[in-house]
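As you look at this complex, bear in mind that one protein chain is not there, while each of the others sits in place.
Now for chain A:
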Amino acid sequence: MASPLVSIENVDMRYGGPDGTLAVSGLNLKIQRGEFVAVVGPSGCGKSTLMKLTTGLHIPQSGSVVVANSQVTKPVSIVGMAFQNPTMLPWRTTLENILLPLEIVERHRHRLRAHKAEYVAKAEKLLETVGLKGFGEKFPWQLSGGMQQRANLCRALIHEPELLMLDEPFGALDAFTREELWCVIRDLHATQDVTIALVTHDLRESVFLADKVVVMSARPGRIISEHVVPFARPRQLELLYEPAFNEMVQKLHGEIATARAAA
């Protein structure tokens, strides 16, 4: 088997100097190319820290983080990120927001001006994929929360990252919009050649979307168990009402409750 896309080994990460908060400790995680991994765990256990370690926003005090066969020592631009807060820039149209990463990433920023039409076409295709066809000229404040989050996904994908990292992206949305977006993510993963890591506190979300669900302990966080999700793809929303699905959700729920109690 090929080497994993992400390999985190024995990582400790402490915030704010030697006496600061130990956020994660003895963290081990491997993510294979093309895999969809969901990370669940009690609040404050270091899930976002795990994301930031993988993208190179934080460098751990000990242990190693390897992404695409190279040690992470600075931000890695093969990653796209999306957070719960869509952070669209209000002075740019949706389309201009989506093109923003191209103005930053080394490999695209020098080509952008000359190949603008090509990139705009790509952005519009992405918008169509997430169900926002024709909304490119709208400003973010003209979009609903769910639509902003869709645009946010487009922004995370525009530079064709190998790894998409989603940190509780649907936390602020209502149940129906959230299920719609689950399907958007599911289809993105099925059609684009991308590896996805999703942090969530919604266990149904993690089981519905992921190939593998990893459970973290309370702070300092480490992985306490990994569960392969057995359900065949493509998965439909009806799956949410099947007994086997709910059984798995309940098992995860129990584990996290124990992890919280242990803290």
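The working rule: a contact is a pair of C-beta atoms (placed from the backbone, for glycine too) under 8 Å apart; a residue touches a chain by one contact, two chains touch by 3 or more; residues count from 1.
Everything that follows uses one rule, which is that contacts and distances are computed from a predicted model.
K.L.:
Looking at UniProt, which of "ABC transporter permease subunit", "NADH-quinone oxidoreductase subunit B", "Putative phosphonate transport system ATP-binding protein" or "Alpha-D-ribose 1-methylphosphonate 5-phosphate C-P lyase" names the chain we cannot see?
P.N.:
When "ABC transporter permease subunit", "NADH-quinone oxidoreductase subunit B", "Putative phosphonate transport system ATP-binding protein" or "Alpha-D-ribose 1-methylphosphonate 5-phosphate C-P lyase" are compared with UniProt, the left-out chain turns out to be "ABC transporter permease subunit".
K.L.:
One chain isn't shown here. Among A:N28, A:S77 or A:T177, which residue touches it?
P.N.:
Residue touching the chain left out of view: A:S77.
K.L.:
Touching the absent chain: which residues on chain A qualify?
P.N.:
Touch set of chain A with respect to the missing chain: 52, 55-57, 74-77, 79, 81-83, 85, 87, 89-91, 100-101, 103-106, 139-142, 155-156, 159.
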